[in-house]
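Shown here: the complex without one of its protein chains, the others still in place.
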Amino acid sequence: MVEILLTAQPIDVPNCINEVMLPESGGIDVFIGTVRNATKGKNVLRLEFEAYQPMAVSEIEKIVVQAMAQWPLHRVVVHHRTGVLQVGEVAVVIAVSAAHRDAAFTACRYIIDTLKQTVPIWKKEVFEDGEVWVAAHP
Amino acid sequence: MVEILLTAQPIDVPNCINEVMLPESGGIDVFIGTVRNATKGKNVLRLEFEAYQPMAVSEIEKIVVQAMAQWPLHRVVVHHRTGVLQVGEVAVVIAVSAAHRDAAFTACRYIIDTLKQTVPIWKKEVFEDGEVWVAAHP
Amino acid sequence: MEVSILAFGIAKDIFSGPATSMVLSRGATVGELKAALELKYSRLGLLVSYMIAVNNEYAQDDLVISERDEIAIIPPVSGG
Partner (left out) sequence: MEVSILAFGIAKDIFSGPATSMVLSRGATVGELKAALELKYSRLGLLVSYMIAVNNEYAQDDLVISERDEIAIIPPVSGG
């Protein structure tokens, strides 16, 4: 019903989608976060994701449990990459299925928004002239 | 930048997603509508979609143009099936990419909501004991 | 003038086919076409609503129809 994965391997997006498609599901929403080639006009060479693994998984679980308590969902899959990612690579996939689209859209948005606020995963952007841990400084 | 397709062939979901993923895109939202196995507690055997082809494509184009005028989107792909579909098959895919997730989510939701209101495509649900054109009668 | 009206979805059932034709006075409007259709096909009145499309665009009642127009009846849509 719920599948959460932190992985150093490339994320298999079609597989994430297949996992949530059930005969009783009519609406599926999928969010895919990829590595952008620029931040505030500066070229990004690559990203590095670091996770506090057990706590990150447990915080994602909490978010998914909260989402399933609020909306009538069928299945939820959250896969998040760790390690070094090149531009264009998939950093996160959130796939949500429900009987109707409203629950799928709303829950998918809730999960990614909350994940970005509470889950102990850190992103370092590497530029031509240096690197920075995102969100650390004002 | 925009790809709209009405097709009697199965929709290739991974291909729709690949079409919208650009190096400058950080957020991609994908809606997938599938054939549910039941409506209001009645078993659905299959669906039939009929489209007024040229007008359907032109109405989808209008919706996408409106979405691109309202939100900073990179690419939009809309594929919609026609003909006979079995339970579990994909009826529609809407994939939207943008630099940030807010535009992708909001535009994807706008496109599917408006498509269901204005695009001349009709769905017939076939049950064990009959069939009905959806939304035709009060 | 005689115009042909394409039918989709439940309108095909109502017209017993993918199109019907109507004889209208020259300069007739979409509103007049709808009135004539409803007279001939009383089941149209049982629909939630329906629209007329002229040359692939939704048409208002005051639009004047010509014989060369592609006209279609658009019952409530249900795609997606």
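Order of writing sets the labels: A, B and C. Residues in every chain begin at 1.
FYI, a residue touches a chain if its C-beta (ideal position, glycine included) is under 8 Å from a C-beta of that chain, and two chains touch if they have at least 3 such contacts.
These numbers were taken from a predicted model, which means no experiment stands behind them.
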Contact list for the unshown chain, restricted to visible chains: A
Residue of A:Val44, A:Ala91 or A:Ala107 in touch with the missing chain, whole complex considered: A:Ala91
Hidden partner interface residues of chain A, rising order: 33, 49-52, 54-56, 58, 80, 91-92, 112, 115-124, 133-138
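We adopt the following convention: only the chains that are shown with their structure count from here on.
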Central chain of the complex, centres being mean CA coordinates: B
Computed distance of Cα centres, chain B from chain A, in Å: 23
Distance between the centres, which are taken as Cα means, of chain C and chain A, whole angstrom: 48
Per-residue overlap in chain A, given as positions that touch at least 2 other chains: none
